[in-house]
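Apart from one protein chain that is not included, each protein chain of the complex appears where it belongs.
Moving on, here comes chain A:
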């Protein structure tokens, strides 16, 4: 209570780290990110070098994480693939959040735009995700940037819908009316009073989209419309390994674990961020 006021404002990072899982998750995520970014220096071998004799070698001394159907080193491929997968996941989560927030806030705030924007959101969500993504990538052409753009467009309506719903609730709260009665501008109300108060659901949804995007990218690659098929991604590694699931299950487990661990750590970070930004929860920690 008063003690914290005298000791100065509690630091954001202190709050963030006061949840014990957060520093662990952050460390793991940074580790994964570093390993993948510096794949060129760290990877034990060329991710594309094939060797027929060592095909489907289980993890061991020669190949730490085994070798795939073409005898390529899974560890090296995993690290190189991480660049693309994490890049797509983070890129889509960020861009779709920005687009979704813009659409959702406008729809929730301006009654006149609401009808049109809500119908647009409904229409986009009526398409199966992957079909819409295929259509967009076919129009834009297959490259990592275009896949990010296409998936961002596909997932933006999910954010937009949540933002709109939350905006409709917050907009009617007395403190928003009070802010208006005391002379705040519409923009200040939108960002300071509404957006700040609906960040938690956006962060939670954003971490989901991070995971969805990595998996959707795998689907796109599998269907031949994603990133150039010779570029390894965690999703394509799972797809390729699928055929050998009875002989070499590690081929799907290893990239699967990479996806799970990065999604899990990002979600824990997201939870921590959400709590650290909410002063009511922060007090209890």
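Heads up, the rule we're going with is that a contact is a pair of C-beta atoms (placed from the backbone, for glycine too) under 8 Å apart; a residue touches a chain by one contact, two chains touch by 3 or more; residues count from 1.
Keep in mind that, in the parts below, contacts and distances are computed from a predicted model.
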Of the options "Succinate dehydrogenase iron-sulfur subunit", "3-isopropylmalate dehydratase large subunit", "Peptide/nickel transport system ATP-binding protein" or "Metal transporter", which is the UniProt protein name for the chain that has been left out of view?
"Peptide/nickel transport system ATP-binding protein"
Identify the residue among A:34, A:192 or A:260 that touches the chain left out of the display.
A:192
Candidate in contact with the missing chain, chosen from A:94, A:120, A:165 or A:179:
A:179
Absent-chain interface residues of chain A come out as 1-2, 5-6, 9, 111, 173-175, 177-185, 188, 192-193, 196-197, 277-280, 283
